[in-house]
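Left out: one protein chain. Kept in place: all the others.
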Amino acid sequence: MLSFVNDYCEVAHESILKKLTEISLDKNPGYGTDKYCAMAQEKIRKACNAPTADVYFLVGGTQTNKTVIDTCLKNYEGVVSANTGHINVHEAGAVEFTGHKVLGIPSHDGKICPKELEAYVSGFYKDGNHEHMIYPGMTYISQPTEYGTLYSLAELEEISRICKKYDMQLFVDGARLGYGLACQENDVTLPDLARLADVFYIGGTKVGAMFGEAVVFAGEKRPAHFITQVKQHGAMLAKGWLLGLQFDELFTDNLYEKIAKNAIDTAIVLKKALKEKGYTFLVESPTNQIIVVLDNKRMEELSKQVNFSFWEVISEEKTAIRFCTSWATKMSDVLALTEIL
Amino acid sequence: MLSFVNDYCEVAHESILKKLTEISLDKNPGYGTDKYCAMAQEKIRKACNAPTADVYFLVGGTQTNKTVIDTCLKNYEGVVSANTGHINVHEAGAVEFTGHKVLGIPSHDGKICPKELEAYVSGFYKDGNHEHMIYPGMTYISQPTEYGTLYSLAELEEISRICKKYDMQLFVDGARLGYGLACQENDVTLPDLARLADVFYIGGTKVGAMFGEAVVFAGEKRPAHFITQVKQHGAMLAKGWLLGLQFDELFTDNLYEKIAKNAIDTAIVLKKALKEKGYTFLVESPTNQIIVVLDNKRMEELSKQVNFSFWEVISEEKTAIRFCTSWATKMSDVLALTEIL
Amino acid sequence: MLSFVNDYCEVAHESILKKLTEISLDKNPGYGTDKYCAMAQEKIRKACNAPTADVYFLVGGTQTNKTVIDTCLKNYEGVVSANTGHINVHEAGAVEFTGHKVLGIPSHDGKICPKELEAYVSGFYKDGNHEHMIYPGMTYISQPTEYGTLYSLAELEEISRICKKYDMQLFVDGARLGYGLACQENDVTLPDLARLADVFYIGGTKVGAMFGEAVVFAGEKRPAHFITQVKQHGAMLAKGWLLGLQFDELFTDNLYEKIAKNAIDTAIVLKKALKEKGYTFLVESPTNQIIVVLDNKRMEELSKQVNFSFWEVISEEKTAIRFCTSWATKMSDVLALTEIL
Partner (left out) sequence: MLSFVNDYCEVAHESILKKLTEISLDKNPGYGTDKYCAMAQEKIRKACNAPTADVYFLVGGTQTNKTVIDTCLKNYEGVVSANTGHINVHEAGAVEFTGHKVLGIPSHDGKICPKELEAYVSGFYKDGNHEHMIYPGMTYISQPTEYGTLYSLAELEEISRICKKYDMQLFVDGARLGYGLACQENDVTLPDLARLADVFYIGGTKVGAMFGEAVVFAGEKRPAHFITQVKQHGAMLAKGWLLGLQFDELFTDNLYEKIAKNAIDTAIVLKKALKEKGYTFLVESPTNQIIVVLDNKRMEELSKQVNFSFWEVISEEKTAIRFCTSWATKMSDVLALTEIL
């Protein structure tokens, strides 16, 4: 059975497992005070051209989203997000669970529109009643988005400008950031993110690590006692060096982008085949998530030979499904899939 | 200056102040264990034809909404509401502050559509991913709505049926309930509410009381240790008899509906005048809130002679404003207003 | 039946009810934007010798405690309190419900000892592990305490000094503040409180008001958007002028201290009688709460003629009970009680 179900179904890149095995009985201090964290932080600062950034390592995406959002917001602030944003739909209300409202605005293939963002926020301040409403304290976007789409540098700069104007922080969820960075259409670099976002993270779980997300605070607003708050959120990994070591590997010799590129290369081949065979795309995605609309009958046939994700019901006869490539996808599997399509 | 700004700008009905003054130095036990609470509870049970209902008295609307919703929901549950619902817009995120997501669905002049409710909830359970999403555990509606509109009995029964089918509680915010009950178009009675809702409240603050909302749990699902949870929410009035006494007065000789009727009678006269003078209504409201759309210039002129509420911007030239009558509105003021219109 | 059960069993001082009745049909703007609030704020600023203080009015004590503590603390901070502090015992966990730990330290007749406070806080910072612990961000004391005892000015200054040294805020719960101010042994004035505490409140519910607590922020640290946060806590009274009017009355012609003095005068007579009749005091309280230890048999006899509060079990044979005087206590009732003792 072929599998294109998601980008987090393998353990980790071999270099990480090799390294972990080599040092398995070394004794390391806990809670991120070890040398691997220090090395990884330094490499990430360099890659981001942000020598004074604070870099922290957390275990997973939802955990990172809720911890960052809660520690950055004040009680009376909420976070603006596309209605389709991961925090608004698929995190079991983790953000609200910490007391903060998610303020949904329209999604355009997973992205928010800067103009709509500004209209929303400026409208808030014009409302005579706004003292009885939740203040927009942060904008959350994902790069790439949940639909595989990308913000251009121009869009990101515009969103950043709006956030500064209205005293909101900008948080970029980079759970799949590697697949954005490795993509030819992309013009947003790590230094751009460090310059334009107050906080963002570099996803490891979906891009070659066993698990882990590297949170980068490069701006001036940084939560006080973040370590204590991470502990308070139940998000502290005792053996912090497991995270440091993985990001140290991924940021050595550009491994992170190299392996991410495999997902893009295989996705390009797959998209080309899908186009040639006349498939309809739900979204034009330049990254590793490919969402197509199928007749239900065709979907059922395919499902006997390949694993994919259900995406959404389109009509009684049609369904959108997702094929996902990853750092670990073999080109031979893609070719086998194109045979079936 | 005439005032039609809202329905909570006077202290209270005279009979309440008279009674409070009479008993001002009597000694009463605290926290709702007094005789006035007992009498008021009994009268409300009778009025609701719900002899086994639990009745509690809280101080205000947002407080009641957040306390009821939080004590009725489990961690993993959210509350479905019209996007325009008071809890979703004008309560400073009080519901999210207790950890629960408000699940917005479309508003039709303040009301939710039963079909859309069922589509939303059934869709939730069909989503393969719903274990990573917030469960719809309650439906929140207001009667009358924030736009002055009313649910018909047929609509309420349909919403109640859907709630039961999907194991959701039904909560009716009755901050202005009196103005619904007193309205000729209305066919939903207190016994209907007690029969169809798991919990609802009878608003006092806006209908003749100094303050206070009477929460009625008439169904089988009732929060455990509600008193303790009220205390925990900071919603316990030490001198509980102040609340009991007010509702005892309001439910003696049908005072509640009698004084509510004044708001409807005056509103009818005002609406008639507005129609005759060619004003455009934003919403067809049968109750005491009258929302009209004006040229900004006309609005400015009017504002020199009468207080009203800003409602929303319609366009660059037009604005919606609200005239509100109440239990205390004098017909002479309405007539004076019609002169100006 | 005589009653000395508590100091919040009457409606309110007559001047308040009179005033409410006079203005009952006046139209006032909501949410504390009215003239009564403005007048009361000005009078309180003057009484506190704190011309730039922010003054807010909330409804009750637990509500005020939880709202002030939550809005003043950061996520990673807790509040130090005597183990017997109201917030630690009798508020149904309202503070923890907002996410903050109450850090209990020993109680000495309801008071904390400055030396023990400093030892606790300095110990926290010496603990190598303190990044995994809750930071002490505030000290909570009550004046008078739950046991009727008072902090001296010297003690208060010492506690204030410690708080400043360790970057903690000082919050004084003044639910019964009037009874402290009216007491001869007391040397802590309102200006002292405004100078030494970051925030404190002047209790109305127990000192002549129908309900209400006046929160005074006179220092430099003040929560942002406090009004929005009050709404978010469900603590906003729509008819804010009800609170303003009461405090305006209480702070006119020194009414607050005048009526509080009645509680002290009657308590002095009662304490003298108790001493003469050989009763044992649990605590030496200079204010209006008198706690004595009785044989259970004697307690039972007394309970047939007078209402008092159970305080705590002392042994199998003995119980502590509380007699409480108030602004409304009649000297004739005290004399009647002394006959019984």
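Per-chain residue numbering starts at 1, and chain names A, B and C are given in the order in which the chains are listed.
Rule of thumb we're sticking to: contacts are C-beta pairs under 8 Å (C-beta built on N, C-alpha and C of every residue); 3 or more make two chains touch, one makes a residue touch a chain.
Worth saying up front: this structure is predicted, and the values here are computed from it rather than measured.
Colleague: Please identify which residue in A:Gln41, A:Gln229 or A:Asn262 touches the non-displayed chain.
Modeller: A:Gln229
Colleague: With the full complex in mind, choose from A:Ala50, A:Leu177, A:Val215 or A:Leu237 the residue touching the hidden chain.
Modeller: Going through A:Ala50, A:Leu177, A:Val215 or A:Leu237 one by one, A:Leu237 is the residue touching the chain not shown.
Colleague: Using the document's definition of touch, tell me which of B:His13, B:Lys231, B:Lys261 or B:Arg322 contacts the absent chain.
Modeller: Of the candidates B:His13, B:Lys231, B:Lys261 or B:Arg322, B:Lys231 is in touch with the missing chain.
Colleague: For chain C, which positions touch the chain that isn't shown here?
Modeller: Spelled out for chain C, the touching residues are 75-76, 78, 89-93, 96-102, 104, 126, 128-129, 131-134, 310, 313.
Colleague: Mind pulling the chain A residues that touch the left-out chain?
Modeller: 3, 5-6, 8-12, 14, 17-18, 20-21, 23-30, 59-63, 65-67, 91-94, 97, 205, 210-211, 228-229, 231-239, 242, 307, 328
Colleague: Extract the touching residues of chain B with respect to the undisplayed chain.
Modeller: 31, 70-71, 74-76, 99, 131-133, 135, 224-225, 227-229, 231-232
Going forward, only the chains that are shown with their structure count from here on.
Colleague: From chain C, which chain is the farthest off, judged by mean CA positions?
Modeller: It is A.
Colleague: With chain centres taken as the means of their Cα atoms, state the distance from chain A to chain B in Å.
Modeller: The answer is 42 Å.
Colleague: Measuring centre to centre with CA averages, how many angstrom lie between chain A and chain C?
Modeller: The answer is 50 Å.
Colleague: Residue numbers in chain B touching 2 or more other chains?
Modeller: Counting only residues that touch two or more other chains, chain B contributes 91-93, 97.
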